[in-house]
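Note that one protein chain of the assembly has been removed; the remaining protein chains are unaltered in position.
Should a chain be cited, it is by its letter among A and B, assigned in written order, with residues numbered from 1 in that chain.
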Amino acid sequence: MTKSFAPGMKIQSFPLMISEKLKSYKFWFVFTPYFWLVLFFFIPLALIFKISISIAEWGMPPYKDLFEFTENGFQINATLNNYIFVFSDFYYFKSYLNSLSLAFTSTLICLVIGFPIAFYVAKSSERVRNIMLIFLIIPFWTSFLLRVYAWKVLLQGNGLINSLLIKFGIIDNPLPLLHNHYAVILGVVYTYLPFMILPLYGYLVKFDLNLIDAAYDLGAKPIKAFFKVILPLSLPGIVAGSMLVFIPVVGEFVIPEMLGGSDRLYFGKMIWEEFFQNRDWPIASALAMSGILFLVVPILIFQKQYEKYNLK
Amino acid sequence: MSSNEDFLIIDNISKRFDDVVALDKVSVKIKRSELFSLLGSSGCGKSTLLRIIAGFEKPDEGRIILDGQDITDLPPYLRPLNIMFQNYALFPHLNVYKNIEFGLKEEKLEKNLIEERINEALTLLELSALQKRKINEISGGQQQRVALARCLVKKPKLLLLDEPLAALDKKLRIQTQFELVNLQFKLGITFIIVTHDQEEAMSLSDRMAVMQQGNILQIGTPVEVYETPGNEYIANFIGTANIFEVNKNQDSKLYSSTLNAFINSAKAIPTNKFLLRPEKIEISKFKEGEEKTQTNKCIGTVKEIAYLGSYTKYLIKTDKATFYVFQQNKFFTENLNIKWDDKVICSWNENSIFPIND
Partner (left out) sequence: MIKNLNFLKIGLLSFGFMFLYFPIFTLVFYSFNDSERVMVWTSFSFRWYSELFHNEQILEAFYTSLKVAFLSASFATLIGVMVGYSLARIKYIPFRIFFIFIGTSPLVMPEIILGLSFLLFFITTNNLIGFPSSKGFLTVLISHITFSIAFVGVIIQARLSSFDKNIEEAAQDLGAMPNKVFWKITAPVILPSIVSGWLLSFTLSLDDLVVASFTNGPGANTLPIVVFSKVRLGLSPEVNALSAIVLLVVMSAALIFYFANKKSNIQK
């Protein structure tokens, strides 16, 4: 790739006339997001970190100040106890595992259902494609809360599904469809399916269909062609969609709350409880922080694939 | 290079897309080891026909029979033919070697045999040094050779090529033309080339089919199609055509009013229209004393000159007609004899007149 210097583009070298710089839209385009996001996104995250190493205390805020001036002079009240506690107590770890397993399972299901749909929509003629996209987007625009609630209506003891099954004499007593682990998976897949399909579709639509024809022509049967050509070349799209489902689901709180049972505790609920019920902000922060830590790798994968995705 | 055997029979193939007729009862018989071209401008149906032969489209009517086998209902991966796509369709995630290997893996041959065939192809197409390279690291011309190698290792009975020279620059095009012809001759594989470039078709083919709007207008050797085109469209499509009208005058002699000349033709002109190719017209400076109306001779003015090195194109104008004359520059002259606005005499032979249909 050769660098091109378009006339008018300023090479960043100091000193530059400040007034000129301020007039340049490029300056504001970089500065404004930096200002807002550092202030309202990065610093809050840093705060979580700060509180996660603070010592719990009664009162508001329920933790000791990090830097304190006492009779003995300057004191730093930092501790790693919160982390030690979080990592050593199996209770927390189990909740994290539950959320991880939920995220894995639902991402996989979303992929299996979503890939064919995204693929066929991408392969369709433009007219058909647009219609299908509209139908895919409508659930996406509809409130997710309402959609999860809909499953409650369906799965309850006296919900639609049970009522129908009893009515048709298939079962005598209602099935406990709700308030269990499977209902949660169903709810998650239902909610996050568009998050898998849309980025996948966005990537597949640029797929060179000739490559599939070439594979057929060279003797590969459809299944072989899929695994040897389509799948490998769709990978950036698959990763993008998967990350968009996996990462948020790890911290998912609402769906387990509405559809899940008390048998399983999920990571998001854990943080919520520690914060609102136990009022133990340092622990909650430590939990959140360790969550971020474990998600750093997937987030980095996502951002790497995101660059790849956009390069095509 | 051709035997009398009909190797590929395209029998009454029709195809519609919605209400557009892409192919209308198209029939062609192609001989074994022939290099055959489908020539036509875009929308004529040549690409559709190619895709039907390859198996990516199903015809609404008609059969395709290859070497005695009816392949019409076979999916593409079961047909003993291969296609080289216009954009090559090389697999970006595989290197050169693996691209070529792809088709062979499906055939379940012995490992040694596979290696042998690939090396054969690599050598034949001079790709050995590039085997490990990624597709995006090689040039367009090299990519084409990989696409070709990928097909050839499967030893297909028939090779389809979709606009093989379109993406190449002029020098490379000429070189590739020769290479393709040589390759085909060497291997004896039947080739079908789809192209919109009539020069390409003429230089490569043993025989060609000229297509328009889903129909085949004429099938013949390049000479036949050029010298004896089936109608005015074909005459204009292939090379440059000068078409003139004649009527019989009082003495039953053929006369062209636009040229102001009598026409003496070796062949009868039933449609009162004839074709006279530009290279068959002699041109020389007008000398005083020439008669105005002669037979197979006319007087005109030079309106445009395009000097192309080996020959010169002249655009000649009479009172009512404009036509082209191409003259070889047999002798080197410091100042070209004929200049703009010169008055000239154009003459031609009675055998050069070809009666043309509408």
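Everything that follows uses one rule, which is that a contact is a pair of C-beta atoms (placed from the backbone, for glycine too) under 8 Å apart; a residue touches a chain by one contact, two chains touch by 3 or more.
In this text the structure is predicted, and so the values were computed from the model without any measurement.
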Please give every residue of chain A in contact with the chain that is not shown.
4, 6-9, 11-12, 23-26, 28-30, 32-34, 36-38, 40-45, 47-48, 51, 61, 113, 116-117, 120, 130-132, 134-147, 149-154, 156, 158-160, 163, 190, 193, 202, 222, 243-244, 247-248, 250-254, 257-258, 268, 271-272, 275, 281, 284-285, 288, 291-292, 295, 298-299, 302-303, 306, 310-311
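Keep in mind that, in the parts below, only the chains that are shown with their structure count from here on.
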Hey, which residues of chain B end up touching chain A in the complex?
54-56, 75-79, 82-83, 85, 87, 89-93, 102-103, 106-107, 150-151, 154
Give the list of chain A residues in touch with chain B in this complex.
208, 210-211, 213-221, 224, 228-229, 232-233
